[in-house]
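Of the protein chains in this complex, one is absent; all others appear in place.
Note that the chains take the letters A, B and C in the order they are written out, and that residue 1 is the start of every chain.
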Amino acid sequence: MRKKYSIFSLIKNAFSNNENWQKMWESPEPKKGYDVIIVGGGGHGLGTAYYLAKEHGFKNIAVIEKGWLGGGNTGRNTTIIRSNYLWNESAHLYDHSVKLWENLSEELNFNMMFSQRGVMNLAHNEHDIKEMKRRISANRLNGLDTQWIDTKQIKELVPIMNTENLRYPVLGAAFQPRGGVARHDAVAWGYALRSNEMGVDIIQNCEVKDIKTDNHKVEGVNTSKGFIKANKVAVVASGHTSVLAQTAGVRLPLQSRPLQALVSEPIKPVINTVVMSNAVHAYVSQSDKGELVIGAGTDGYNSFTQRGGYDVIEETVRAIVELYPIFGKMKMLRQWGGIVDICPDASPIISKCEVKGLYFNCGWGTGGFKATPGSANVFAHTVANDEPHKINAAFNLERFSNGRLIDEHGAAAVAH
Amino acid sequence: MILINCPYCGEREQSEFTNGGEAHVIRPKDPDILNDKDWGQYVFYRSNPKGIFYERWVHTHGCRKWFNVVRDTSTDTILKIYKLTDNKPDISEFQSTLKSPSGEPIVGSGNFAVKK
Amino acid sequence: MSALKNKNCNYISNKEIKITFDGRSYSAYEGDTIASALLRNNIRLIGRSFKYHRPRGIYTCGIEEPNALVQILNEHNEPNTRATIKRAYEGINICSQNRWPSLSFDIGSINNILSPIFSAGFYYKTFMGPKGFWKKIYEPLIRRTAGLGKPPKNFRSKSIHQNHNVDILIVGGGLSGLLAARKLIDTDKQVLLVEQDSFLGGILNNSNKVKKIDGKNTFEWIQETEKLILKSNNIKILKNTLVTTYNFTNHLIALEDKFSGKKIDINKSELTLHKIRTTHTILANGHIERFISFRNNDLPGVMLASSFEKYIERYGVVPDEKPAIFTNNSSTISLVKSLINLNCKPCAYIDSRKKEDIEDETKEYLIKNNIPFYPESEVEGCEGNKKVEKVFIRNNSNKISSINSSMLCPSGGFNPDIHLFTQSKGLVKWDEKINSFKPDTAFQNTITLGSVSGNYEFKNLCEEINKKLSFLKVKDLNPEIETNIRDDFSIEELWETKTDKTSKWAKSFIDLHNDVTTKDLKQAINEGYDRIEHLKRYTTNSMGTDQGKISSINSLGIVSKILNKKISEVGTTTYRPPYAPLSFAAIAGRSTYEYYDPERKTPIHNWHIKNNAVFEDVGQWKRPWYFKKHETETMHQAVQRESKQTRRSAGILDGSTLGKIEIKGKDALEFMNLMYTNAFTKMKPMTSRYALMLGEDGMIMDDGIICKINDKHFIATTTSGGAPKVFAHMEEFLQTEWPHLQVYLNSITEQFTTFNISGPRTREIMRKVFTDIDFNNEKFPFMTFKTFNYKNTEARIMRASFTGELGYEIYISPQYALELWELIFKHGKDFDLVPYGTETMHLLRAEKGYVVIGQETDGTVTPIDINFNWMIGKKKKDFIGKRSLTRSDTVRDDRKQLVGIIPLNKSQFIEEGQHVVECENLPNKIKTPVEYLGHISSSYHSPNLNHCISMAMVKGGNKLMGKKLFVSTPKGTKNIPVEIVNPVFIDPENKRLTS
Partner (left out) sequence: MTKLLSADGVDITQKNFQQILIRGDGKDQFNQVVNKEISLQPPSKNLELKTNDKCIFAKNSFDQWTLVYLVEQDYKEILKIISNLNLNDEILASDYSYGQVYFEVLGKNKNEFLNKLTQFDLRDKKFPDFSMAQTLIARIDCYIYKLNEKYIITCNKSYEDYFKKRLIDLINL
């Protein structure tokens, strides 16, 4: 690590009037070819580059990004991190990620501000309770820390919550203390900084137009900056993945949907954990800056506009005001949208495909941010060895033929 | 929020409708002769283009009728609405709206704000 | 009220009101905003800044305000209210924000001293070790300092929504908006004119730039225009209403403050959110003045020049009688004129433009009025203790001089307010003449008029409007607009002035709200954050509550200079809705709290209430969960009692919520065979059958009972929650896949009220109630139904049961439902009839081993998994989901299968959701995952068997009958020893059911 950051580097630079900070990453022109080209410069893509360089000894890697690094869903999500998924396959994958998150700031010497303030999933009816108790029990057997808390405990954690005087009263919650939030941009910047130090070329404002293949083998990518040769191409382009896959003749079972989020104006701390609810559907946490960060649902139709319908915002805010009446006196500062790629079983695909040297990491739906380090880590393994890591073996493409789906529809806070 | 012109009820807000995914996907006549992979294609795989998309909608909170729509998914502009009994319009009718390789027009997609 | 009053102002009354700020009472006038009221009392220090806690004052006079945010104590503690917008009223109680212990002495301002360390990206670079410190020490500390205002208190919203459908929406009731409206008066277009202020007129009220229109003074002209509009029957005006959001297909959101300038009546809707759908949108929403970055450009006393003028003209208060004025453009002279008209005089007029570029009129006017004039000069900075005291001026020979002044009014030019235009997805273009972005290509039916379109010159305005609205084919308007100042707009690019102070603490701000300095921008670019979005995120520039309205273009200017690029190449960040912070209460509207989701009630609902039912939410339905016999009866006691009594004698359930679908047509049989797994061909008329519906993925979607009237007419029931989905699913396939089938469907869920009566004594009760019907087993066997006449209505009785006992389902017109229900009870009394709720229903069916969709099934369960092979019409060529049942994963014989489970120790209770394991104990803290075989889907204490019975989905369960295994407990380490058994616990031979 060449660039070390600490309070000492801050003080030192303060003395030189903050004029001598070094560039965190370069912006090179692409070379003629690479061993691995990663398409998509978000957290997953940059992380994949980082682990390929660090754990698998790859030297000649490029990350190609259409816009600016971290500008896709990495910079557009509600930053929630948790691993309380129902099925073993998912629990293992997401918990692998949470464990990496726990050391990521130190590993990258870049503060991710991972705040393990706990994540709460509210139950509003008998069916919710049954579903959650099952999930909690499965989580426990998988070594996760999810637990059932009753209304009194909920009120202790979130005193401003309206648990009784609403259409669907709060009856309890599943709570994962190790869950929390992190600073979303930091994960992209941290991985970019450290992978660039290991020689990864980060090429921004370069759009991959198509993936070139020959005889079921990948040859490289055509970009807005010309053709770039590659032995392996790893696509991590979230909403645009299926569009790119199509250019290589690969069909993926993905649908791209708008997913919206919004923040309020900053106020002094008032909610110290992450609260998600399915029946009254919205999720909320408060950022370190004091803004309420609120996640909305996906729109019910395919779109690449990064702008969902206003009705979805209204649905979400109704739920927020219902659960937290005092927030009615606050204001929405910004709303925005991302494009998420959703799989039929609401689980991701981290897999190779019928084209040799072509790999996909996609289908994260509404839950990709939390998986960033874990997904990047096992995807790097898959790309490096042309074989999945045991953690992502189940997240293959064959499952849509043989029927071995990993149905996590119950796992997202907001119904799709 | 887009406005959809239901062929039976007229213009209504999108929230009255439900999207039914890709249009013109025909259910296999004899599912038993398909192998797992081909059956899986029918059940789980749908096109997801950026740009011209043929899709189905149903007026859930109105007449409950299904119909087809051609929409540019990069701007959400509705290009054509037609009944299930109408012929599929040819894509050449709409292609003039496409501007960039990934199907992004300069105005309306949201990824361009400044005219160069 | 010590500030000078402009007595010519038409919008401020003489009526005095009392307001409270930080505990002290002040006088103000009705019509004042909080800001104008405070300025009237010469209060300059309003709040503390976000990061460095620097003292801040009132910077602007409108929505663009970055500094003057206050908390309204008497309005539920509403935080972050813009003092420049919120109108004061008698008794309003305000306090400043983000300071402790007081506004003038704030401990947090120590951050200002440490500010050189708090450089861009500060938080990313530190607080990383030692391990655990982030969570325990740093983060709580950072969080405590976060935020601006304090949280609101005790609030419950009552805001309403109002939808509009119009032909034309005019956003902004200023000069351009009013001219457009006048053109549209008495046309066939329905027009809505939306104005954010409580008065029409915009620029005509805010400055003295315009002298006369059509020979009338501006106030008269506005009055006349408003009268004409009100008289017309096609234009409606909404005042105090701000358009915040511009969605697709010309759908706009606007927020109306119903109590602007008044105390809120808490029994009324305080805000109305207008949702406007229009064919054309005319944006006439004007422009916003921008600032210039110079050293200490955040000191209280710095106020934008046109805002200063607005206070004089619109609010009748002169914030300072001899301010220094600093400009780079031609428009600022109108402020000087406003001041001179009141016998005040600026202490300096500093214009960065070259002398020869400055308008002759301006120069002459300044000289004539003897105002110190500094051409080709700029403000290097200002200094003072919590307020402007000294202004430093650099002249064209680079010499710095200082003057004493308590206010400094910069003007860095004007930005067309393109926020809404870009929200509509229009493209903007850089315009060198106005030195800003202006609208270029519209994406929707959007027309921009006046300064928002980049037209700053009044002489061109009518021509512009006539031209752009010519498509409406209405007559041209050509009123003469006389101005007080020279109309040509001229500006010189100036974003930041050079500072001479090299101190580490010297700051020129680029974002006042988030405390971002121009130095931060430079540092971020040095570190590689050279994309404008990176810069924004890394430094938080323009991410504050004002979204950088007065400064974001300036930052583009500064960045373009550093990167040596054109501003149009640097690009803007995305303008994200809303235009200004939008109340959550207003967005939510009335569809919250008790109206969050509609409540559905059955015709028997009030009877249930009278009989002490406790309700459960099932979808939107309110269903009796159990009936409390007496006050102290617990749910467990009630359910045990209801269950026992039903098996002993008889029980009745209000099953009206079950979905009911009538299916008719000559191809009805074929259709049913395709929709359900079962084969209906051989089924006899007037019989019924339990049936399963799958998705194409082969997983169980819903179940129900199908009544076959004949091959062409069926009635299907669905689960309560699944009714809309099943109906839609059937319609979908009928319309899209099999339009050749001649079948019609009607939902008749609400047309029939349903009672499920069961128990050994049921037949006796039925005989008493329906005396004409023969209930003999042979005449009325299990799974048959009869229709009959009840009080001239057609009713239906089906012999079916979800409890395993002799049972009937009664379908009756809702008109007579309650009457019949009560009649059944009248007769039922003699036979020990009990009403029961959903919990008892679930218990009784579990005793019988019946599954509940959504409990035993979870979207991953096939019919085979729950031993329903017999329900699959294997001879049928096709039905929905059939092919998926033979995929390699669905035919595995070690899939999770339905089994029964009982504890070996009959006194132990197994909890739902727990897992079936092979190990007797679990470690205290599980480190490596424990393998499990399946989970408990249902579990009850059976009152009829007097022990716990469970149903579970267990891997390869069919082969495990009789096997001893364990079930985990919620917290303990000792698992419960259990045995796998047949899931039918009561009457496996179906004797009770069929006798």
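Definition applied: a contact is a pair of C-beta atoms (placed from the backbone, for glycine too) under 8 Å apart; a residue touches a chain by one contact, two chains touch by 3 or more.
Keep in mind that this is a model prediction, so the values were computed, not measured.
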| For the chain not depicted, the shown chains it touches | B, C
| message | Looking at the full complex, which residue from C:93, C:742, C:784 or C:969 touches the chain that isn't shown here? | response | C:742
| field | Contact residue for the chain not shown (choose from C:151, C:410, C:544 or C:603) | value | C:603
| Among C:93, C:109, C:162 or C:568, which one is in touch with the chain left out? | C:162
| note | Of the candidates C:492, C:662 or C:911, the residue in contact with the absent chain is C:662
| remark: Touching the unshown chain, chain C contributes residues 158, 160-165, 190, 267-269, 275, 277, 590-591, 594-595, 597-603, 621, 662, 664-666, 712-713, 742, 744-746, 748-752, 792-794, 813-815
| Touch list for chain B against the chain that is not drawn | 8-13, 15-16, 61-65
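Following the convention adopted for this analysis, only the chains that are shown with their structure count from here on.
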| query | Which integer distance in Å separates the CA centroid of chain B from that of chain C? | reply | 26
| said: Measuring centre to centre with CA averages, how many angstrom lie between chain A and chain C? | reply: 22
| request: Would you please write down the residue numbers of chain A that are in contact with two or more other chains? | output: 67, 307, 309-310, 344, 401-403
| note | Touching two or more other chains in chain B are residues 1-2, 13, 18, 36, 39-40, 43-44, 75-76, 109-110
| field | In the complex, chain C residues that touch chain A | value | 50, 75-80, 116-117, 119-120, 122-129, 131, 134-135, 139, 142-144, 146-157, 159, 245, 247-248, 251, 253, 425, 502, 504, 519, 522-523, 526-531, 533-534, 537-538, 540, 545, 547, 574, 576-578, 581-585, 587-589, 591-597, 599, 616-618, 697-698, 854-855, 858-860, 884, 887-890, 911-915, 917, 922, 926-930, 932, 935, 968, 970
| request: State the interface residues of chain A toward chain C in the complex, per the touch definition above. | output: 5-7, 9-11, 13-15, 17-19, 21-27, 67-71, 75, 88, 91-92, 105-106, 109-111, 113-116, 124-127, 130-138, 140-143, 148, 160, 165-168, 183, 185-186, 189-190, 204, 264-270, 280, 287-290, 307, 309-310, 313-314, 317-322, 325-336, 344, 399, 401-405, 407, 409-410
| note | Seen from chain B, its contact residues with chain C in the complex are 1-3, 13, 18, 20, 27-28, 30-32, 34, 36, 39-40, 42-44, 56, 58, 60, 64-66, 75-76, 84-85, 106-110, 112-116
